[in-house]
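All protein chains but one are shown in place.
Presenting chain A:
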Amino acid sequence: MTALLAQAASTAGDAGVGEAVVFWILGPVALAAAIAMVLARNAVHSALFLVLTMLSLAVFYLMQQAPFLGFVQIIVYTGAVMMLFLFVLMLVGRDSSDSVVEVLRGQRVAAVLLGLAFALLLVAGVGRAAFAIPSAGLGVAASNGNLPGIGRLVFTDYLLPFELTSALLITAALGAIVLAFAQKKPKAKLGQRATVIARLRGEHARVSPLPGPGVYATANSVAVPALLPDGSIARESLSEIIEGHEVDEHPRPPADAHALTDGRRAEPESAGTEARTTGAATGGEEERA
């Protein structure tokens, strides 16, 4: 690790002090965020620490004269991939923390062993790259500027891997779409016109929508039933949920749908007081029914 840092610092030597300063500030930040990502209990916090690590890496790329790579790192990984992660994590729910129970037996031991092996592999590989292979330097690799250099390499020497990767990605995306839609029923979704026609054919319970609640000028309660054109009560206008609730407040006069009509009940005083009561959910249609 120190050898790696020293190597980075020595390559930073010709670029100036600024790069070394940035490295020694952001290097620990990136490392600490990576460790915190593993240790954080909350999944969203974990994701945020990963974002911090990625941003630090992006700044490293910028400092190493690879501006394209740096900003693409921010746009693609931080902006799109991690945002998708967050999207899913938020859907899972904010209170779902990691459980400490080991679900798979021996998982932790295996994880530690594999992690160590992977670290060893990386150190060996990167160490070899750092010491055994002479570096060509930016003057050769990006003589024409960073952007044209990458463009030329991607579309000449690395064309086949590039295209293969894109084909793989497209296949994966298509596969995900197919898998996601395979769970749905193969029934075609009805359009607006088709729904209307189905209603008129009598395939629905009724042609029209259910009547709305009878909220009149005399009562602002949704428990007041609506009146049909002939003055009778429309039972379908009452919500089953409201009807099912027990109301244990002090008894109020029942909401009267006929308060404004010259109907059977003529009590303008009580209707006036009803207008200001809310939630008179005592189902006023029983005694009239």
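One rule holds for everything that comes next: a contact is a pair of C-beta atoms (placed from the backbone, for glycine too) under 8 Å apart; a residue touches a chain by one contact, two chains touch by 3 or more; residues count from 1.
Quick note on the criterion: contacts and distances are computed from a predicted model.
Undergrad: Any idea which of "Glycerol kinase", "Potassium-transporting ATPase potassium-binding subunit", "NADH-quinone oxidoreductase subunit H" or "Alpha-D-ribose 1-methylphosphonate 5-phosphate C-P lyase" UniProt assigns to the chain that's been left out?
TA: Options "Glycerol kinase", "Potassium-transporting ATPase potassium-binding subunit", "NADH-quinone oxidoreductase subunit H" or "Alpha-D-ribose 1-methylphosphonate 5-phosphate C-P lyase" narrow down to "NADH-quinone oxidoreductase subunit H" for the missing chain.
Undergrad: Given the full complex, what residues of chain A touch the hidden partner chain?
TA: 42, 44-45, 48, 51, 55, 67-68, 71-72, 74-75, 78-80, 83-84, 86-87, 90-91, 94, 144-148, 193, 197, 200-202, 206-208
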